[in-house]
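My questions will all concern the structure given below.
Other chains of the complex are left out, but the ones given are in their true place.
Letters are used for the chains, namely A and B, taken in the order the chains are written, and counting of residues starts over at 1 for each.
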Amino acid sequence: MKTALLFLTLLAAGLGLGSPGFAQEAATLATVSEAVAVADSADQAAPTVDKGDVAWMLVSTILVLLMALPGLALFYGGMLRAKNALSVMTQVFAISSLIGVLWVVYGYSLAFTAGNPVIGSFDKLFLSGVTVDSLAATFTDGVALPELLFMLFQLTFAGLTAALIVGGLAERVKFSALLVFSALWFTLAYLPMVHMVWVEGGLMFDKGELDFAGGTVVHINAGVAALVGALVIGRRLGFGREHLAPHNLTLTLIGGALLWFGWFGFNAGSSLEANGIAVLAAVNTMLASMAGALAWMAMEWIVRGKPSLLGVVTGAIGGLVAITPAAGLAGPMGALVLGALGSLAALWAITALKARFGYDETLDVFGVHGVAGIVGAIGTGIVVSPALGGVGLDGYSMGAQVLTQMTGVGLVIVWSGLVSFVLFKLIDLVMGLRVSEEQEREGLDTSTHGEQAYKL
Amino acid sequence: MKMVTAIIKPFKMDDVREALAEVGITGLTLSEVKGFGRQRGHTELYRGAEYTVDFLPKIRLDIAIDDAQVDTVLDAIMKAAQTGKIGDGKIFIQPIEQVIRIRTGESGSDAL
């Protein structure tokens, strides 16, 4: 446990959280960030809804759902041993569903209504006041979306983020404990982070942090929680002795490719319109993942003599994670570089870092989403530079922006780290976080879910 | 009667079956097994890390035959399965006390 805390503290320190002075000097105007001021139909010239935007955002919404189901479920499930394949699929399905319901009950309200710099209000509990006619502002003056659609798009983000975490504890976590954790973490870590980063008046939003589609809010947030979970729950039986090999890489390929496919909804949808920024985000999403795939492949080929499919797929995901915060902000060449760097950083984390600290974070959620996420979040401050082909910002200064980004990264690491640590420990005390040794040996599929993946 | 059990390389399976057919053996039972032995396994990658996999896919053939057939059968298998490279496999011969054909109840050599 000590290791966990030490590790997080080091990370946070290294990222400049200790020096808010710098951060406050950073640019505070985030013109192209994902804040949404829900339109008040009275106080401005009636904004219009374009059916092209509605079409695109409906598509984007279901693309993000597809990322979780079956995308993530397969990506994860395929990498586990056959006896645990269904468990993680059930977890992803149940958590997405649970968070989706909580989202309409209180999540949307707490995240996206005005409140204090950390969290919103209960004004829209049970979607109260959100009707078929309510509008949500986009980043373009005078252009609005149906608020229900904005709400739904964001619902899918919440579910996916919570589901990402399960990869860190896979093959040994108790299903009930995981559900309880997910609900609490969603409330105490995800909702505040959304509010702080994406909503006008939020702590980091006001500091000018750039996070186009969720580098800090989604990826680092989930990655850190997964790492903390892995540290609290401990290593799997057999870890370090047996080769706990993936049981079905064809599933991982399907899942990885669907993650990629869906990520266009995630990134380009975050523009909230079918406009040029969405197109730019799509271009960057494509190039970053391709660069990520090639970078990992090259490195593995050089170092290990063989380029693996899992490597290519993981590299692509690493590239996607890294471009996420910069998707609508970088230029295509910036995306190529950021994607490649994100992928290589993930490779480094998964091999060197994991070996160094000896933790068993089953599916490398921290390695891929956390570390590539950090590279992306900080890199966003760089690639947004017009000099590098990015879209630029009013009053942009690279140094200042990078510090703001680092502050944001530090904040999410500490916040998510602390919340996760307390929750995992508490749940472990109250109901137990881990299944029995016998159940772990038997596999979670039969012992927890009463099923077997295959009868071939 | 004898039970001849041969552990062979998978890609030799068709050759062996044909060789056996040529010496009049048409019945046998095959299973997919994994072998450990002198033959080295392969290495596998998992996200940048390397693991050694020691076991190798092999085919196990169980062939019940009359005592008189042992030599021809051994010969047929040897010839068809040999590559001369490590890992070609083994042949084990064990005694059978009785064989019965379920369909007819015939026993002994008649059941083969």
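We take it that a contact is a pair of C-beta atoms (placed from the backbone, for glycine too) under 8 Å apart; a residue touches a chain by one contact, two chains touch by 3 or more.
Owing to the predicted nature of the structure, the values given are computational and were not obtained by experimental measurement.
When all chains in the structure file are tallied, the complex works out to A x3, B x3.
Please note the rule applied: only the chains that are shown with their structure count from here on.
Chain A and chain B have Cα centroids lying 52 Å from one another.
Considering their complex, residues 44-53 of chain B touch chain A. By the touch criterion stated above, chain A contacts chain B in their complex at residues 243, 245-246, 299-300, 303-304, 306, 308, 310-311, 314, 347, 350-351, 355, 364.
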